[in-house]
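The block underneath contains the structure these notes are about, expressed in structure tokens.
Note that this complex is displayed minus one protein chain, with the remaining chains in position.
Entry: chain A
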Amino acid sequence: MKNNYDILIIGGGPAGALAAKTAAEAGNTVCLIEKRAAIGTPVRCAEGIGKELLKEFIKPDPRWIAADIERARIISPNGTAISLEQDRAGNEVGYVLDRKIFDRELVWQAAEAGADVIVKTRATAPIMENGAVRGAKVLSVGIPADIRAEVVIAADGTEAQFARRAGLDTVVPLREMMSCAQYLMTDIDIDAGSTDFYLGNEIAPEGYLWVFPKGNRTANVGIGISGRKSRDGSRAKDYLDRFVAKNFPNGKTIEAIAGGVPVCRPLACTVADGLMVAGDAARVVDPITGGGIGNAMYTGRLAAQVASKCIAAGDCSKEALMPYDAEWRASKMGTVLERNYKVKEYFVTLDDAKLNTLAESIAQSSLKEFSVLGLIKELIKRNPKLLLELKALKDTLS
């Protein structure tokens, strides 16, 4: 193991992989460390991603696409379904991936571009000099070592401990942590072309339950509820078990996972001297959908692009790295994150009766735009009497 690189990347998820690939292609010496024994496992994801978004980063490949989705359905507490069809295309229709293979492929491409990849190697603390990050202390298969670098990109996911230990506040407020559980189920009756989202305080308080197909009679069946709604006897797993017992009593569970999705605002600042934070660690998950794969790839790639310039210019101070922070905030992703955060804050206040009313108001309409924005516009248009109440939503559009 070498112990000096231009760029050190912590975490081998989509953010770390894109950072490593981009940085290596730009001619840097790059090291990516991953604490787990294998890239991509265990999966902590429902594996859905928009087609257009995915294609910005990688050419779709049948090896890691489990299902091609034609429609999405949002199902309100009383069962009213809003169906969004592919021919009115947009960014929420997409693929269900096989992330075990997908994540490996991304890291594989980074390695092919020239990055060193070291698994079973955990960053335990940043190496700090005069307040600047200069690398990481690691435990590699149990053996301590120091890896020094001009820039460290922290892409360590929900836990985000690296940035925290370098002095950034990455703590997620309990109410904004989606506490999730998911089963990969087989032998169940589903619509193999539809991603289904179930809403309601009885089903998934301040969150939603999803059925994402992975083939004909197979799907990821999972749930996220707000951390503040989680308690003994009514935890994510309990809600999921109740749904499964009712809807798929004869299904077989071949994988069970748990996970957390931060739906808070992004970190106040995603750079420090010698440090950049990308992906879930930067809290750039869409607060409405909980989708973070695309945003992780986008921020990982951008971080590496900016880091490469700073290394070439010989200045990796916070100020020099700041264009990364400024650019993602000004980007489409940054704008959507801010808007969807406000939309989420509105939706968590709704009781089941209100959710039903809103769903019924647009269930029959043909939505021109397949997106969160399209939905909001339609809701406002169809509910003139509720306009005062929907003001919070309307304000998100301006």
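Some observations on this one:
Rule of thumb we're sticking to: contacts are C-beta pairs under 8 Å (C-beta built on N, C-alpha and C of every residue); 3 or more make two chains touch, one makes a residue touch a chain; residues count from 1.
Throughout what follows, contacts and distances are computed from a predicted model.
Choosing from "4Fe-4S binding protein", "ArsA family ATPase", "YeeE/YedE family protein" or "2-oxoglutarate synthase subunit KorA", the protein name stored in UniProt for the chain missing from the display reads "4Fe-4S binding protein". For the chain missing from the display, the contacting residue among A:Arg228, A:Lys318, A:Lys377 or A:Lys394 is A:Arg228, taking the whole complex into account. Residue A:Lys237 is the one among A:Lys100, A:Lys237, A:Arg265 or A:Arg329 that touches the chain missing from this view.
Even with one chain removed from view, chain A keeps its contact list with that chain: residues 35-37, 42, 44, 120, 122, 157-161, 164-165, 170-174, 177, 179-181, 227-228, 230-232, 235-237, 256-260, 262.
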